[in-house]
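See below for the structure under consideration.
This view holds just a subset of the chains, kept in their places.
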Amino acid sequence: MYLKNCWYVAAWDHEVLADTLLQRTILNQSLVIYRREDGSTVAMDNRCCHRHAPLHLGRKEGDCIRCMYHGLKYDATGRCIEVPGQDSVPPKLGQRVYPTVQRQRWIWIWMGDPALADASLIQDMFSLDSPEWRWLPSYLHYKCNYLYIADNLLDFSHLSYVHEKTFGGSPNIAEARPEVSEIERGVKVSRTVRNTVPAPYHKRLGNFTGPVHRWFNYDFVVPGILRLEGRVQSVDNADDDMTGALRFHSCQALTPETDRTTHYFFMQAHNFRLDDATITESILQSQRAAFLEDKTILEAQQAMIDSTPDAPPMRPIAADAGLARYRRLLQKMVDAESAS
Amino acid sequence: MYLKNCWYVAAWDHEVLADTLLQRTILNQSLVIYRREDGSTVAMDNRCCHRHAPLHLGRKEGDCIRCMYHGLKYDATGRCIEVPGQDSVPPKLGQRVYPTVQRQRWIWIWMGDPALADASLIQDMFSLDSPEWRWLPSYLHYKCNYLYIADNLLDFSHLSYVHEKTFGGSPNIAEARPEVSEIERGVKVSRTVRNTVPAPYHKRLGNFTGPVHRWFNYDFVVPGILRLEGRVQSVDNADDDMTGALRFHSCQALTPETDRTTHYFFMQAHNFRLDDATITESILQSQRAAFLEDKTILEAQQAMIDSTPDAPPMRPIAADAGLARYRRLLQKMVDAESAS
């Protein structure tokens, strides 16, 4: 139940260096990802068509890759161009390659029909590539289905509970009603929390001594791409007075590895005190600490679901509006794809 | 294939302190066990009805428990009494709770129909709560089905082999014929071993220099509750002359965790040299050492059975009388329960 004709994030650009053969499983497919001499990326089925040994244990030779079991050599289009001890190459030999695009620090991959791969569908993750924002890249591997992480991201009420001591700080976030609306290929969520205590880590960063307003505005589009603008400012300021406000922009991407594991690529950028590297590092650590709280509850949720296959269905509450809308939209797209 | 309408031991009382949220799986059900302000115990389905996150990662609030994923709050009857961000609570929200009774240091749980939960069915484990007996509490987790442990307890011939160097000491135990009789909801086993060598650890405790008589009298009732009186005394004494005799009383309870794992609660009490704490500690250590011998053979038995699903059936011998009778009785009760 995956959307195929869409762009998934396959890797951070720095995960694939000039000589890297990166093994990465995406939608249950084992891939090897590497770079041509010109720096462009190649994603190829990792299972050698000959004896099913993995190519990531192979050798990069220029733009080509050689399986280091029996020496079959493939070019960057997946064509087999050499079989040791044999003069001609049987036409059935060859590897499937997947369209990839590197943009703004992420390597995107198209797992569906290559003829439909349209790079204009790739979201603009502007803060990944802007001198006005500072950030550090991060990655976590979650032992749960990616939709449980999507659910989590589509209902920030969990900040009050899962992240009580990090991102949250008070039940006010859960009490605030978000606005959820459908956008192209996704949903948009806006939540304003007025006159609340600052989150513990905002307090540290912003030196707030009294109550604050908090804004969360984000869109979440298929297959799991989040762009979030966050703002915290003192209640003493007018809404449009940014003096002393903290502004964040976060880019996050969920890529299913298997039905029960997920690659999670993320960063959280700040546009204040750009010259202070300790701020950037501190935000990274705070975000990772909070995401590890998510990881704990989500992996426990997955384990619970796995261990009770006959459980009654989940019971909806009002806060599910965002995730329910996203799941319906995704299901519709998956159905349309399998019908075509 | 579990009896539901009966009392299982869920925990030692000291496992559930005032602020504990104990996760415990019983009959494949994940439960959270905690105490009300008045000390009485609550056992609730651990899977939150909303998104199936586990409540044991939640927060105790007075007599209530709050799921720390999205903040749903349940009272001690399992009723959902708060959904953050929502004025009313949908009627379908709620958790199943299971009757529990704390008695004589054990917390008992009724996994079946609550209307049938009759506390008078709980066995009197008198030595758990008597100034005439001293003991220390113990627990082991076995990676095998609980019935293999029941089998083990219903045939003490294994003392001669599994416990050759601990509880046993000679083949005489296996050679003695036990009397097995049916009692209400269980079986009673009596075995007298006359004129034998003392078990290695009895020798240490009782300073026996010559042969002894040994008595094992126990009942074992559903769903896996053992009460054992053990006695060792010199052959120089008349049977009713307790001078220098060692007398023990052991309370043991098997609670299925899953089909292949078991909670084992146990203690072995002594009523001699009550003022010597080293005796109590030494008996605990001896019992644990012997139970680890059982654990080794029983887990190996389970692994063997799992790895050979097409094995021919087990071949009975005379020593199986006790376990065969217990298994028939249990099967009859399970059948009756599923028929009703």
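We just call them A and B in the order they show up, numbering each chain from 1.
One rule holds for everything that comes next: contacts are C-beta pairs under 8 Å (C-beta built on N, C-alpha and C of every residue); 3 or more make two chains touch, one makes a residue touch a chain.
Computed from a predicted structure; not experimentally measured.
Engineer: Total copies in the complex, given 2 are shown here: how many?
Structural biologist: 3
Definition applied: only the chains that are shown with their structure count from here on.
Engineer: Mind checking the centre-to-centre distance between chain A and chain B? Centres are C-alpha means, answer in whole Å.
Structural biologist: Averaging C-alpha atoms per chain gives centres 47 Å apart.
Engineer: Applying the document's contact rule, which stretches of chain B touch chain A when the two form their complex?
Structural biologist: Chain B residues touching chain A: 28-30, 46-47, 49-54, 57, 66-72, 83-86, 90, 92-93.
Engineer: Name, in rising order, each residue of chain A that touches chain B in their complex.
Structural biologist: Those in contact with chain B are residues 151, 155, 157-158, 160-162, 164, 171, 174-177, 296-297, 300-301, 304-305, 307-308, 311-312, 314-319.
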